[in-house]
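Removed from the display is one protein chain of the complex; every other protein chain stays in position.
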Amino acid sequence: MSTDPMAPSRHALARGIFGGVALFLVWELVARGFDLPSYILPAVSEIVARIWTARAALGNAAAYTLGESVAGYLLGGAIGVGLALCVTLVPPLRKVIVPAATAVNSVPVVAFSPLILLWFGMGMTSKIVMVAVAVSFTMFVSALAGFDRVDERSVNLMRSFGASRAAILWKLRLPTALPLVLSGMRLSTVRSLIVAIVTEMLGAYGGLGWVIYQAVVVIDFVQVWAAIFIASLASLAFFGLVSWMERRLVFWR
Amino acid sequence: MKRRSFLSTLGAVASAAMIGAPAMAEDLEKVSLRLKWLPQAQFVGFYMAKAKGYYADEGLDLTINPGGPNLLTENLVATGSDTFGLSGGTDSVFAAIEKGLPITCIGIAHQETPFVFVSKADGPVQELADFQDASITTWFTGANYVLYAMLAANGLDRSTMNIQPQQVSVTPFVDGQVDVVTATRYNEYYTLMTRVGEENLKRFVPEDFGVSFPRDTLIVGNDWAAEHPELVQGFVRASVKGWLDTFADKGAAIDLILKEAPTLDRAHQEFMLDEIEKIMMAGAAATDGLFAIDMDAVGKAHQIMVDYEVLEGPIDLGKAFDSQYVDAIPAAERLPK
Partner (left out) sequence: MTAVPAPAGSFPAARRFGAVLPLLRGVLALAAVLAAVELIVIALGIRPYVLPRPSAVFEAILRTPAAYRDAIIRTGLETLYGFAAGALFGIGIGIAFSRLRFLRETVFPIFIVSQTIPVIAFGALVVMWFGNTILAKSVIVFYLTFFPVTVNTLLGMRAVDQKQVQLLKSFGASEGEILRKLRFPTALPHIFVALRISSALGLAGAVVGEWFGDTTGLGVLLLQGMYAENMVAIWASVFCSALLGVALFSAIGFAERRIVFWGGSDA
C-alpha cells in the first residue's frame, strides 16, 4: 500500500465524479421514490440543506475533531517513528519492542477507549491519546520497514569511511525510509479521524462525534447524516493534504 | 436420482419437524422487546416473564434484544425492527413524537426520577442554595434539564453556575475536583457508595425539590398495535406478572440475570434490584400498580422540556401516552400480594 496503484487515465477524474454523482442520484431517487422517513434514510438534498443551515455548528465541531485528530496524529507519528529509530540505533531493543508493539496493536483500539476515557477524562486529551495509540503502530511498522530497506552494502561502505551510526541514519537511512514513512502517514489520516469521532461518541465536550451522539438522543437523523458527510469531507481533505505533501517531499528524489 | 432422494429426505425432515413441533410453536407470534441497555437487574422482570413462559401463555414468542450506546429504542420500534421497546423515558418519547415517529408509550416503569444529585456530606454543598458556588457535573442528555428545573423552582439562577457535562467516571467527584455529581440511584450511586461510603454522601432528590422525571417507558409501534391490540395487552399482562414474581423472589431474579450476563457483580445487581423496586413502585404505582401512566407527572416533565425549548412546542400527550392496556388490568393484579 505504498504508491498510487497506477497512473490515472485522462478520464479518471471525470469517472470518479460520475461514480459519485450516480451514487447520490440513486440515493436521492430511492429516498424520494419510496418516501422513506428520515429515520430510515434521508434524501441527499435534505442532508445538504441541513449542512448549509447548520454550517456554523458543524464547522465548529469539525474544527474541534480535526484539532484532536491532527494533534494525536502528530504525536502518534512521532512516537512511531521515534520507536523505529530507537530500534534501528540500538539493535538489541528490537527483540523487545517489536513483539510488544505487535501484541499491543492486535488489541482493537476501541478496547482501550474505556480505560483512556477514565484516565484522561472527557476533554480533548483522551481523544488525542486514542488517536496517537491508533496511529503510532502503523507509523512504527512503516518507518521500520523503511529503515530496514537500506542496502547493507551502502551502510558498510559508509561505516568503513568512519561514519557514525547517527550519520548513517541521517544521510542514508532517513532519506531511504522517507517514502514509506510518508505513505504510512497518508494511511493514518483517515483512521485518526474515525478514532477521534468514535471516542467522542463515548464521551466528549464537543466535536463531530458529540454532535452525532446528541442528534441521536433528540432523534434528529438528518443532523446525524450531515455530521457524517462533514466527517467524510474532513477525512478526505486531511488525506488530500498529506498526499500532496508526500508528493512535494518525495519528488526531489 | 441422487438429487431426488435428497429432496425427498428434505421433505421428510421438514414434515417431521412440523409434526413434532406443534405443541410449543402453535401460532405463537414472533415479537421482540428492545431494551435501553445491556442485560442487568434493571430489566430482570422481562427475563423472568419469559423464563416462566408468561409471554408464551399470551401467544407471544418473545426475543429480548439488548440496547447499546447510540442505539435508540424508539427508532428501532418505529421502523418495525423491534415490536416493543423499553425506551429512555418520557423525554425520549416526547422527542420521538415531535419528530413524527409512529410509536406510543403504553406504560411507564420508573415512576420517579431514577437519578439524584450527590455531594459530599462534609463538603461545601449542604443545601441546594450551595450549588451557586459549586462545580457541578451532569449528563447533558436530559438530566441537565431536571437540574435546571430544580434550580429554577427554588429561585436559583443557573446562568451564573458552573455546570459541566459529566464523564463516564465518577472519579473526579471522588477525588474532590467536582462538588456535585449526577448518579443513577441503581448504578453510579452504588459506585459512589463503594468508593466514598454512603455515610459520606449527601443526596439531592429531584422529587424533594418539586421536580419529577419518569423514565424507562414501554413503547410499541402504532401500526402493529392497531393490528394486534390483544397481543399488546398480553405483552403488558405478562410483563407485569414477571415483575411481580421478580419482587416476590429477588434471589431467583438475580440468579436469572447472572445467567444472562455472568460477569456482572452480584452485590451490585442485588442493590440495583432493590432500588429498581423502589423506583417502580413509587408514585402512582403505589396505588395503581406497576407501569401506571401518571399523566400529571408526564405533564410536568413535558412542561420542563417545553420551557427549556428542547421541544419546539407542546406535543399531543393524549396521543403519545395510551394507558388503555395498563388500565385493562385491575390494580390488584398489578400490585404485590
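Labels for the chains are A and B, by order of writing; each one numbers its residues from 1.
Keep in mind that, in the parts below, a contact is a pair of C-beta atoms (placed from the backbone, for glycine too) under 8 Å apart; a residue touches a chain by one contact, two chains touch by 3 or more.
Since this is a predicted model, take the numbers as computed values, not measurements.
**Q** As a test of the contact rule: which chains in view would the missing one touch?
**A** A, B
**Q** Among A:Ala54, A:Ala132, A:Ile168 or A:Met201, exactly one should touch the missing chain; which is it?
**A** Touches the omitted chain: A:Met201.
**Q** Using the touch definition from the top, which of A:Val48, A:Leu93 or A:Val110 touches the missing chain?
**A** That would be A:Val110, which touches the missing chain.
**Q** Of the residues in subunit B, which ones touch the absent chain?
**A** 34-35, 37-40, 63, 65-72, 75-76, 79, 81, 168-171, 187-188, 191, 195, 260-265, 268
**Q** Touching the missing chain, which residues of subunit A?
**A** Against the left-out chain, subunit A lists 1-3, 5-6, 8-9, 11-12, 15-16, 18-20, 22-23, 39-41, 98-99, 102-112, 114-115, 117-119, 145, 190, 193-194, 197-198, 201-202, 209, 212, 216, 224, 227-228, 231-232, 235-236, 239.
Just so we're on the same page, only the chains that are shown with their structure count from here on.
**Q** Can you work out the whole-Å distance between the CA centroids of subunit A and subunit B?
**A** 38
**Q** Could you list, by residue number, the parts of subunit A that touch subunit B in their complex?
**A** 37, 39-40, 114, 117-118, 121-122, 201-203, 205, 212-214, 216-221
**Q** For the complex, give me every residue of subunit B touching subunit A.
**A** Interface residues on the subunit B side: 69-70, 72, 74-75, 78-79, 88, 92, 95-96, 98-101, 140-142, 164-169, 171-172, 310.
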